[in-house]
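Only a part of the assembly is drawn; its chains keep their places, and the rest are absent.
Chains here go by letter, A, B and C, matching the order in which they are written, and residues are numbered from 1 within each.
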């Protein structure tokens, strides 16, 4: 973390982040209250007015604060903490005038200066400028969607719910406004049902508005409340057309999330089904079929343990580091590499490939051509031989013990079958690569041969 | 299967599984009856009350039983059958109190203890605790979705139907409850249509409730039944908002299933279309075009017979086992490998690759560079030569006979064309790999040469 | 085509296929008329009755015909033309009794035998057995979906339209039946609007039924027609629940088709966007950027000409056949291979890879390491050299002329740059492979060298 100038805050400062998140909560309030105050004028002069002023104060503070927050230059990827640059960047963009316009409490200023209560619609619409603050919510969601610690599904769902609720609320409030400002109250959608709706409580008006709004959005359309005059019809049409898009957007997003969530399940089911079909068409014996199934199921269960697929995109140095961390001690303890130089050890570990085997699976088959040898990392392996067609268990091997090195060193077909007793992890290195690596290390080669002979 | 302590049941015990499945049926009943009894108080005191008690008894038994069922430790993957551990695990989780609370027949206990019939709503809501049992259904579906023997499509569809029906039923019952407890019955959604609805039969009330519920869920919204008072409007809104999510979820799931089911059809159609377009753009002769088509169609028809794709993810030992099972006897019977050592045979079979050829397709072309030789596993192959531009059929080969070995051994261009007579499976080994494998088996090499010379 | 027994028809016989297709048209009529006659009893005794009898006669003929149609045995893939086997296969399955039951004109038989007109509902429901014939439509669609000559999109769309129309029609007819058989006609969905609906024309009744049915299916739900009595409510509920599934199915299928259709467009747009972004981020000069773009656009335009991707799944013999057809004459005419043996030619053509180059693209750059040489199949190529930093066009090459062979044979950096003048196809063979192939053909090698020297 860099040292910034005095009185300059880093944008990723913990307290500043907290402040920003707190502001988002106030934005949610603003988003709700702006259309609400437009529709229900009574409400806008009551206690809500004081809350509004407090909220405006918070956002005013944030405008001032912005002059003290460093920013990241997109071209150089450096943090700029020069006061002049910060100020000029903020002032020359559309943000600054919009921030100010969405923060000034015009109505209060008017009352203070003129001493009169304004009765027109002007300030109600001016208050809608406060919806400019919504860009903060959109920024928050963009950030949350990139944060892998938070479930994408729920972030996305929450976003969709917010969008839907805001649409429903705004449409409902504006629809009520239309009715409240029509010249003949009984010739309106609500007045034809509740003639004296203007005298009724805000709660009743709000319920009717939201009920109509949701009935329309969900396309239920009972018809108990419907547009009566032309103005209402026009607004209703626009709202319905907007709703087609919103509904398609909701369904599209939901489908996207479901399809993505199902990818892994389908991959597993398809792989297993394919194996079952292959086994049954080729009439493979039950034993083989079960080994195949066990392997596939293990593969999907231990997906996060599998090396190859996860690591292939990483650069070699990181892969090497991981291999050293995971397998170095195992390889060091293998009898064949006792007293071998660190250089060779490091090299060998970097080249090794890790594999998991489910229980009761053959790692090496007797008489197989030797291509690799293995060191057991965890688990246990039985060494078997066949005498007169009967299996004979010779010994059991555990962690750090080696498999198949006899075949590799003598270059003869594997003398034993090796079968896992339980879930085992082994590292593997190819005969060819091993010989290649040994070439420049003649001393180590001798030590390995002597280790091998001592162990025979 | 391990030996468990006395009086401890394994969780995968057949009878225990059956018992669990039987309980799921009772859960379905509970899910239906809990909202129903809340809405229709008359029903809850009739014969349903006795059925409820019996069902509660079953779930009570299950609580007791749980103390005798071993569980699988997530960390060690071992079955724990220690009574104390089982009990402490059950008692320290949220499950136990919830299971008990959802099983106790509070209403009956109250009547027994106080001798009075309770008339309030308290016990109706308390009964909703029984919905806790629904987690068993959710567990069942999670298990079914992972079971590859059962169609994923139908599991998923059944789940969606269950969710939909439960939502519809619950919403309908609650909506009726709202009407039944409103102070002016005629000022309710049902009372405005059927003023004396409280005296009418349960059947009529239930039909109206469900009708409204489904009309709303499907967004048909005829409008013959609609919210009248504010409370109903609020509930209706919540239900409609919930329905947006449910509908999007249903459509998303259906789309997911359809898209997945179509993948194979599209793959086949696209592959064939591409070949047809390629053939027509390059004006390939009809004969070639038909061979190409036949091959692609066969490929998709015999997808489950194709080795390579299915087997590539399996470990080498399993792949070797399959190859031994499928091709060992074929290779043993090939004239070239008569009296050859078992070691070499096993090795060769492990390296061989299987392929299917549709009828009338050339496996080898005359004068082609020899890279592989083939042994016929099933089917029949014609050996052809061209004299003066005319095809001449020399002989017909069948199972266990070899193709292309002359070119490979003399390292000359293939002297004959080999063309399948019908669908044929062959195994193939590359010249290069074959020579490599033969190196350490000098005796077998001689035997193969002598076999080859004898057969010329 | 095999020779079948006398009086036995092959299932793929042209005339039999035509007959089957004609029957499908009659099935469509049956599907429409069965629910219609149930709902509108008046109609079922008029001219429709005669049409029904004729249609039944057709299906009766088909039952007889089935005894003379060979079938494909699923196990052996052979055509069975044995009369006994055909008969026993047909008679032992569910098909035969169902076919007969769906063909017998029960009502006519009853009238003929008893001389009385039946007035009950029994025969109306019995007629619904004729819907068994719908399986033919389902079979037809299954066949059409696999036929690559017919657009999958339209097949699928037609199927969805058919399913939708049948659902709408059936529901509408049954809804009318419910009203027509209610004890108080004015207490029905239609009777509350048109009290004397039973005396009105069939046309009016059918319009009302279909209108209600479609208004419900599409979830428009105006509410002008709605369920009045309990029976109607129950049926309406079932229909609406069914419609959720149908709608989800329709949307899912449409989404599937659209997603699939867009795959290619997206692939092209993404590839081009990536290249543009790469070029602009790395500030590549305009010339290079245009070459990159031209190449990508050509790639997608000539997708069906591209070899590699289409051919990779085909067996080697077919690939060889295609290469011989497309490139043999070009290679034969190349000066380097004059008088070369046919063996070598065939081998070389089989190994060659074809590529397209857009206009003004360099195939070979001066001073490049020689890895391949090329023969022009079509198009034209300029040979350039750079003198004092200026391009000089030396010559222009056309079909069957070679590029880069000098560098390959002398194993020196390419002396010239080769740039396409217009869209050109070339075949390419690697230096390494070429030398390998030449080894056993020492005579041809000499001829090639002499050809080369003569041409210098």
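To be clear about the criterion, contacts are C-beta pairs under 8 Å (C-beta built on N, C-alpha and C of every residue); 3 or more make two chains touch, one makes a residue touch a chain.
Given the structure is predicted, the values throughout are model-derived calculations rather than measurements.
**Student:** Taking the 3 displayed chains as part of a homomeric complex, how many copies does that complex include in this file?
**Tutor:** 4
Note that only the chains that are shown with their structure count from here on.
**Student:** Taking all residue numbers at the chain A to chain B contact, is the shared part over half or under half, that is, same or different?
**Tutor:** At the contact between chain A and chain B, which are copies of one sequence, the residues are largely different (under half shared).
**Student:** Which chain has its C-alpha centre closest to the mean of all protein C-alpha atoms shown?
**Tutor:** B
**Student:** When the C-alpha atoms of chain A and chain B are each averaged to a single point, how far apart are the two points in Å?
**Tutor:** Computed from C-alpha means, the inter-chain centre distance equals 26 Å.
**Student:** Please work out the Cα centroid separation of chain A and chain C, and write it as a whole number of Å.
**Tutor:** Distance between chain centres, rounded to whole Å: 37 Å.
**Student:** Do you know which chain C residues sit against two or more other chains?
**Tutor:** Those would be 219-223, 251, 255.
**Student:** Which residues, counting only chain C, touch chain B once they are in their complex?
**Tutor:** Against chain B, the touching part of chain C is residues 145-146, 148, 152, 216, 219-223, 226-227, 230, 233-234, 236-237, 240-241, 243-245, 247-249, 251-253, 255-256, 259-260, 304-305, 307, 309-311, 313-315, 317-318, 320-322, 325-326, 342-343, 346-347, 350-351, 437, 440.
**Student:** What residues of chain B sit close enough to touch chain C in their complex?
**Tutor:** Going through chain B, the ones touching chain C are 164, 168, 203-204, 207-208, 210-211, 214-215, 217-224, 247, 250-251, 253-259, 262, 265-266, 269, 271-278, 281-282, 284-285, 288, 291-292, 295-296, 299, 355, 357, 361-365, 367-369, 411-413.
**Student:** Provide the residue numbers of chain A that touch chain C in the complex, in ascending order.
**Tutor:** On the chain A side, the touching residues are 219-223, 251, 255.
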